[in-house]
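Taken from a larger complex, these chains appear in their original positions, while the remainder are omitted.
Residue numbering begins at 1 within each chain, and the chains themselves are lettered A and B in the order written.
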Amino acid sequence: MNHPEHLENILTDTLVTEPDALLQKVTEAWRQLQIQQPLVQCITNSVAANYVANILLAAGASPAMIDNPFEAEAFAQVAAAVSLNTGTPTSEQMEAMRIAARTAHQTGTPWVIDPVGYSPLLKWRSDLVNEILQYKPAVIRGNASEISTLAGNQVNSKGVDSTLSSNEVYSQAKVLLNHAECIAISGESDYILCRSTEQIIKINGGSHLQPKVTATGCALGALIAAYTAVTSVEIATIAAHVHFAIAGKLAYETAQKTGSFNVAFMDYINGMNAELIQQYADIELIS
Amino acid sequence: MNHPEHLENILTDTLVTEPDALLQKVTEAWRQLQIQQPLVQCITNSVAANYVANILLAAGASPAMIDNPFEAEAFAQVAAAVSLNTGTPTSEQMEAMRIAARTAHQTGTPWVIDPVGYSPLLKWRSDLVNEILQYKPAVIRGNASEISTLAGNQVNSKGVDSTLSSNEVYSQAKVLLNHAECIAISGESDYILCRSTEQIIKINGGSHLQPKVTATGCALGALIAAYTAVTSVEIATIAAHVHFAIAGKLAYETAQKTGSFNVAFMDYINGMNAELIQQYADIELIS
């Protein structure tokens, strides 16, 4: 992974507001993911570990779940991107997340935080999330309840699933751009806010079955991280969501129950190509 | 989740001995699971975590794997049910199980224990199971070897798989009704004993491939917990076993090898409906 080139991308590759040009950039990001196969360090939860690794491999990236505090620093120094997730933290993983976030910040490696379960109820993990925001994640990604609570609102969350709609939350999320370059809120449609533009990016597609398969959100967070290794943070966030939305939409046309839907979803994540992106990407820019 | 209503259910909704009325109650339990989508706290093993979450989501419940000792109490206070499983315990999970069981007991939240590997050989986990039985699980669920050993018999268990048949064990299991309202023993047929009735409930169906897919038993324990949040403990235990037995039977008609069987099984867990329950539930009452 060529860090200097990557950093240059972040600086020069600003978000384009013409839908066609944007689609080209998303397609090119997908191509670069296949070529570069970036090494992504994932510290994720026990529910998601296998699924996240399989999604990243299927999408073209190279995952490594280095989640112990004794190796986290050395590995974050060589990883092309880092993905952190607070689904089922252990004390050792907590410490590893602290170290990986700090190291990524020091080396200029983009990292993504998915603050699963962020809420007053789950204080231990929420405190950790608050603490590591100082290390400036590239992207904060979560469901509407998590993002709203993180943005300082009182939310009645339901465990780790959302009780809010994504479209209720995206205006609240702007305050989080103080911490990260982009904020991504998943829901029936996904909303992305970036520091570099006033526009809200809305990604349509997907399937209502996605939240019925566990760890799809966790895998999306890791895929965003993978894309940040090969393009700008803004395009990375959009490209990962488009990749997921197309796969979810086409998988649901193939299978309508969660077992076979999940297999078809993995197949479409793996079988993504430039034609599918051109044909099915559904990106709205909201002024 | 409305706890007072739930507690009232436990008190008023006694086991019915007319098969037709019983089937109606099972069907209604399934309907309530879809409507209420109860939040189930699961502390389970690393083999089962993803699978358990997917089974619960597919069945209609809302799983949350809050398995650290720092958040276990707060979460058990809001969960609609708690599912504990001793498959691959860590020190932190052990402490979380202690806390979750105690908290569930204090709040009157139904909880289920699946004492995976309970045996003289695996003393650490077995001691924990012995200890937390004081917190009065609603249901103890296990394979025949685990239940027989827990009931005080000497068994030559084979790792975490059973060496006994379920029908050899159900008379031994009665002593465990001192600890829990129902005892469920899985095997070629499943047997359920409840404190509220002298009859043994035998659930037929399923497939010989189920024990060839790991964590199906663990997922069944979690599904029992989910059902206890929406109906009486007796009906919950029966309904979860019926849900599994029908899905296993129909999945085997679809696929005869474990990979595709597992996909079909998840599809039928997800695709369960009142008609399938009425048509395929096979419940015997043994006097």
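By our rule, a contact is a pair of C-beta atoms (placed from the backbone, for glycine too) under 8 Å apart; a residue touches a chain by one contact, two chains touch by 3 or more.
Because the structure is a prediction, the values reported are computed rather than measured.
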Homomeric assembly size (copies in this file), of which only 2 appear in place:
3
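Here is the rule we go by: only the chains that are shown with their structure count from here on.
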Can you compute the centre-to-centre distance for chain A and chain B, using the mean CA position of each chain? Integer Å is fine.
34
Residues of chain B touching chain A in their complex?
39, 41, 46, 49-50, 53-54, 57-58, 62-68, 70-71, 74-75, 78-79, 90, 92, 262-271
Across the complex, what residues on chain A touch chain B?
45-51, 87-91, 117, 121-125, 158-161, 211-215, 255, 257-260, 262-263
